[in-house]
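Below is one structure, written out as structure tokens; the observations come after it.
With one protein chain removed, the remaining protein chains of the complex are shown where they sit.
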Amino acid sequence: MIDALRKELLLQWRTRAQFMAVFVFGASALLLFSFAVGPNAEMLRQFSAGFLWLGLLLSSTLTLSESFHAEMENRALEGLMLLPVSPRVIYYGKALANWLQLVLLGCVLFPVMVVLYDAGTTDLLRLFAVILLGTAALSAPGTLYAAMTAQVKSKQTLLPLLLFPLIVPALLASVKATSLIVLGDPMQQLRPWITLLAAFDAIYWSVCGLLFGRVVEE
Amino acid sequence: MEKLARRYGRRWALADVTFQLAAGRVLMVAGRNGSGKSTLFRVLSTAIRPDHGVGKVGGYDVAHEREDVRRISALLAHQSYLYESLTAKENLNVVARFLGSDDEREVLDRVGLLQRADDPVSTFSAGMRKRLSFARVLLQKPEIVFLDEPYGQLDPDGFRLVDAVVQELKSRGATVLIATHQVERVRGYADGSITLEGGRVVARD
Partner (left out) sequence: MNKRVVPGIVLLAVGAYFGFVVTLAAFSGVNGLGFGIPTGIQAAIAALCAVFGAIWFLTIDDVGDSTKPAAWLAGAGIVCFSIGSYIGLFVAPPEEYMGEVQRIMYVHVPSAWCALLAMTIAFACAILFLFRNDWKWDARMEGSIEVGVVLAFLLCCQGAIWAKPTWGVWWDWDPRLTTTAVLLFAFLGILALRRFVDDPVKRGIWSAVATIIAYIDVPIVYFSVRWWNSLHQQQSSPGTVSKQFWLPLRANAFGILFLMTAFIMLRARISALRLKTELAPPPLAEAQLGEAV
């Protein structure tokens, strides 16, 4: 598994320009969202968490489909499958690498949100926990679906089509949790949302790992 | 291997192929473009599943005992299986780590790419990629080797390299299957041959 993760990280490091592009995409999405509301500082602050996660969600489809680009270029994934390696190892390597990249993306998009929407917080530890759990929820099913759609012609359409409905509960929980952290949490509602996210992660990290082998074997 | 068949979309690329090969032999698979050579190799190396029929490689079933088949066999495919953004050495290193081996330098030297080991594959020519894929196959130390067009895109020096490597594999006791258009060249050292046409065997000797 370490070997698989190492390979993914190496690949990502070589294509780090791609990460910059995704970041700029996410940041410009955040900028554009604010035009939907108008220059109303209070409203923007209210919606900031939602915008952050929508920005992350849109950027994640780029990251996820990009992560299979190198695999499909020379059919490298097939080459890996022909080695005596369990597909589960390859899946978890990839999902972990995508997760790390999305966490990083979340961490750099958050300051953009602070600047644009004036929605900061000092509770960085909890915020980081929410970003960790929320991006994990994007990465696990996203990596599995990207493995499918990378082999299909119209992958740009199909990945969001499959991923977005699935991700609804995780998105809801992440948005809710983030806005509770940013806007204050008088009713102590944070815990159930974090629990929901953790449960979502646990379910999909295990189920997708089990199913990945069936998706990539031909 | 008997009565293997594989469909591509709605077409049958491999209709009905039956043959046996004793261990340690070299078999040439000839046939025109699109006659099913690559599909045959992809089925036998478990890259794709057969739709009908039974295939055994080294005694293991290609449909149900894929792990075992993968442990003992290696495929030199049309696609290079390489990561463009990684260097030659890194590409081999990825494979070596999964296999738990550390012979990257040795095999790189064997295919004559040691000087270019630290250049990314995206700067490589087609022939160099072929050599690197060859190194990848050697790294797997296979008992059964499927070489799909090993001579394609190589220079005369590369041709001699392939000949030498096949001899080496054979002397190590490996079984080698070669799909090629270089019929005369391979016939020189192959122990037998089959010719495919439209996914069927049309000639054997």
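Points worth noting:
Which chain is which? They are A and B, in the order written, and residues in each are numbered from 1.
Simple rule for what comes next: contacts are C-beta pairs under 8 Å (C-beta built on N, C-alpha and C of every residue); 3 or more make two chains touch, one makes a residue touch a chain.
Bear in mind that the values here come from a model prediction, so they are computed numbers and not experimental data.
From the options A:21, A:100, A:116 or A:158, the residue with contact to the chain not on display is A:158. The chain not displayed touches subunit A at residues 141, 144-145, 148, 151-154, 157-158, 161-162, 164-166, 168-169, 172-173, 176, 192-193, 196, 199-200, 203-204, 207-208, 211, 214-215, 218.
Note that in this section only the chains that are shown with their structure count from here on.
By the touch criterion stated above, subunit A contacts subunit B in their complex at residues 3-4, 6-7, 10-11, 14-15, 70, 73-76, 78-85, 217-218. Residues 45-49, 66-67, 70-71, 74-75, 77, 79-86, 90, 94-95, 97-99, 120, 136, 140 of subunit B are the ones that touch subunit A when the two sit in their complex.
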